[in-house]
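First, the structure itself, so that you have it in front of you.
Shown here: the complex without one of its protein chains, the others still in place.
A and B label the chains in the order they appear, each numbered from 1.
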Amino acid sequence: MTDSKQKSAPKSGFSRRAFLRGSGAAAAATALHTQTAAAVDDQGPKVVRGETSITLNVNGKDVQVKAEPRTTLLDVLRYQLELTGAKPVSLDGSSGASTVLIDDKPVAASTTLAMAATGKQIRTVESLGGEQPDDVVQAFVSHDAQQCGFCTPGFVVAVRAFLNKNPDATEAEVRAGLNGNICRCGTYANIVEAALAVVKGD
Amino acid sequence: MPEYNWPSREASTVIGKVHDRLDGTVKSTGAAKYTYDVNLKNQLIAVAYGSPYAHCKIKSLDVSGAEKTAGVVHVEILPQGQKDTEIEWEGELLAVVAAESEAAAREGISKIKLAVEELDVFADEGNLEAAEEAGRTGNGGGKVETVNEPGDDDDEDEFVEAEIERLFKQAKHVVEGYYAIDPITHCCLEPHGSTVEWKDGKLQAYLSTQNVSGTDEQFARDLKVTADDVHVQCEYIGGGFGSKFAPDYWGIAAARISKATGRPVKMMLQRDQELKLGGSRPSGYLKVRLGADQNGVVQVWDSHHWGSAGYRGGGVSHSVVPYVLVPPNYRRTSTTIKSNTAQARAWRAPNHPQACAMTQTALDDLAATMGANSYDIFLANLANASNGKADVYRAEMEVGAKLIDWKAKWHPHGKGPSRGSIVDGLGMALHTWGGTANTSSCLLKVHPDGGVESFCGTQDLGTGTRTVCAQVLAETFGLEVDGVRVNIGSSKYPNSGASGGSTTVGAVCESHRRAGQDALEKIFELAAKELEVDASVLEAVGGRIRDSANHDKSITWRKACSLIGLKPLEVTSNYQRGAASTLTNSGVGGVQMAHVEVDKETGVVKIKKFVAVQDQGLVINPKTCKSQIYGAVIMGIAAALYEQRITDPKTGKFINAELSDYKLARLGDIGEIVVELYEPESERVRGVIGNGEPPAISPKAAISNAVANALGVRVPTIPLTPKRVLDALAKA
Partner (left out) sequence: MKAFEYAAPRTEAEILQVLSAEPGATEVLAGGTDLVGLMKKMLVTPDRVVNIMDVPSLKTIDELPDGSVSIGAAVTLDLILDHPYLDVYPAVKQAIRGINSMQLQCQGTLGGEVCQRPRCWFYRNGLGLLSESASEGANQYHAILGNTGPAKFVNSSRIAPALIALEAQLRVIGPGEDEERLIPVSEFFRTPRHDGQREHVLQPQQLVTHVILPPIAGRTCATYEVRDGEGPDYPLAAAAVAMRLDGYGIVHAAKVVLGQVAPTPWNSPEAERLLIGHPVDPRRAEQAGLAAVRMASPLSENTYKVQLAKVAVKRAILLAAGHETGGF
């Protein structure tokens, strides 16, 4: 679009106050406002440069870490918190190996800036371990859903997130719903079995 | 010395039984520490700079910008980065930048300035004519076999030419075709790399390797120290597939930088580098004419193939062409091509997958030409099986056909019903592999409290090696698997061969069973005294040592071990590769069948069902054994349909070297896979044989054949992308 065209573009007369919430949208719109709208200070938004100390909530605990703006969440987890379950496999999250839950949603820690994760609940695969491992972990073990295991933590988190959302998933849904992760060793067939075993409560 | 042997199927309590992988929980919870996960205090992160040119001569490499970058601590120019060096493939590493963080190292890398003289690039490795024109070809060797021998006065070449022509004239059915398979990469999810640290002149190296026992010497040689001064450790490895046998020059560079800076260094290849440097499989392109008799048994084969294993040439060995089913008369020749791409590394069953994909497809086209059922043609050609396994293949074909419902689902090539634009098809292929046990030693400690601990310099690639070791010892001692502690993954443990060639399961079964039986002999002697029986009547079962004829005469395992004394009983037992043995064997086979659907309008192929029937002698753990086969099949599906190293012909750039572009199979792509372990007594008594590689051989040919059956048209080049399917349909 040329500049002249931009100038002549109509003003939309669009403001947030003008929004009408439709019945269907209302629920979602409320749900979307998870963070409280912060008060705007007169100084304008804060601009961060260089390394600073930030607080992240990881596996239920607040932790202080050092981060530059360019530091990824994955690097913080792996290099500062010794949480090396999430793996660096691709630069752009295409393998799913760095999957973690942020506010219960599966996302790639490798493409999430650490600073963008402040104020959120971060859960890593390590939170699914412990004395009484999560059902998904147990199913992965009993269905041999790992070989070299490098993709496995990312897959475990992905399966957990998928089943949280689809607790009664059918086999077809499992096969359609877990394509964000890559396994080079080829453990997919056993992952399908493992996920279905969790659904069935085996 | 005891007679080393395996218990019978009936007597086995652990062997042959399903057992969960011992490291399953640590792997599934992120607790397992891979090389990439080892963080040493104060470590530097090193990232390498690779050549953006596929063929050039270096004029200058200026790293001053990198040195000045905030956070960068050390920059090393590698020997290949020196002035006047000729670089022959894109990605070859030229310099390494070590910094406080990966982000800083990458920023440093971006400030490196390279000046080169660009040289002519050849990367069109499938194009024989162009390669010849560019002077990039070499003789790959070949072989001729004819039933009739030339007379004393005959010119050999003329005779062969005439004899082959005669045989083709005689043939009832002749097929001429072109079959090809593109290069792929290993694409390990954990890239090649290491974390290294010097302490008191000794090197501690956490290395992602398939060769724990052999890499300490390689570090030592290149760093001018002794192997005793190097400790290589690899508890867990994120994939190798034949590509991780050495520290590689970047591992050595990491050690040098660590020495120079006095700090630990972690250096893992970046994802694109892993695809470019970490290993690839040679391409293969084959032209063939074959002639068969009225029964469809091939009598004469005449082929020429070419391809490239990289800038040094090489390609698919002619020795496996045609594959497994070798007719009495054949002539095979080959040409190697030097292309400006990285040199290949061993990839799961080197040469076999390509040979299978280039030749068993031709056999299937014979069935198509004859209007015959592919199953019958494969069956008839078992007469030509070159490995003496015709009977086994026949039995495996029968099992496979039942599982995939071949009879009911079969239709002649291109003559099946279609649903809209969707057609379906069946295809099969078969394979062979050695799997001889590698050299291996095991140090076994039986503690006076009954604890059993083994030490072996082997590694678990995800193949279940740890679990197999524990099962063998548990079986030997009549214990639960959890009662055995297996230690592997350190070069300080007794030597065990590299995990290549499907040699590991045999290797560790040899060393662990031997060590177990050796130790048990000593424990029997002690128990015999206690029980006042002859040691020869004793057996170890269910946590007890007992008289095999009189089960009441027994003591617990613990009690027996308490007789050892204060110090543990230590036994080291060895197996030398190639030595005669009753425990292991070599030579496996397998048959695979694919059922696919193809959308004729879009060229998209989907796997409906895939059946793999595999023999591997005695199966130690059916669960992990099956997992290997599932994995091999899934890798095969990826290579058949999606995976492909794409080299831009103009620039020689490996243009899809990121996972978003290097397409692998995903969970939704694999269809229903059925794995059947073929283990009748005749197989079981042969002993243990590796199966890590063989099931990865057939999928490509089986799937290509299924697609040909669906379409009635051969898509000549693998992977069978929509583009290629549509191009083939358009040509037909």
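The rule we apply is simple: a residue touches a chain if its C-beta (ideal position, glycine included) is under 8 Å from a C-beta of that chain, and two chains touch if they have at least 3 such contacts.
Just so it is clear, the model here is predicted, and its values are computed rather than measured.
Every visible chain touched by the undisplayed chain in the complete complex is listed here: A, B. Across A:85, A:106, A:129 or A:153, the residue that sits in touch with the chain not pictured is A:106. Touch with the chain that is not drawn comes from one residue among B:31, B:144, B:225 or B:646, which is B:646. Of the listed positions A:94, A:124 or A:187, the one in contact with the omitted chain in the full complex is A:94. Touching the omitted chain from subunit B are residues 52, 70, 103, 106-107, 110, 420-422, 597, 599, 601-604, 606, 641-642, 646-651, 653, 655-656, 658, 660-661, 663-669, 721-723, 726-727. Listed here are the subunit A residues that touch the chain not shown: 1, 6, 9-12, 14, 16, 18-22, 24-25, 28-29, 32-33, 35, 37-38, 40, 44-50, 68-70, 72, 91-94, 96, 99, 105-108, 110-113, 115-116, 158, 161-162, 175-182.
Here is the rule we use: only the chains that are shown with their structure count from here on.
Centroids of subunit A and subunit B (each the mean of its C-alpha atoms) stand 34 Å apart.
If you check the complex, the residues on subunit B that touch subunit A are 20-21, 23-25, 27-34, 36-37, 39, 101-103, 187-190, 236-241, 268, 270-271, 461-463, 623-624, 626-628, 630-635, 638, 658-660, 664-668, 670, 673.
Contact residues of subunit A toward subunit B in the complex are 68, 70-71, 75, 78-79, 82-92, 94-95, 97, 124-126, 128-130, 133, 136-137, 140-142, 144-153, 156, 175-176, 178-179, 181-192.
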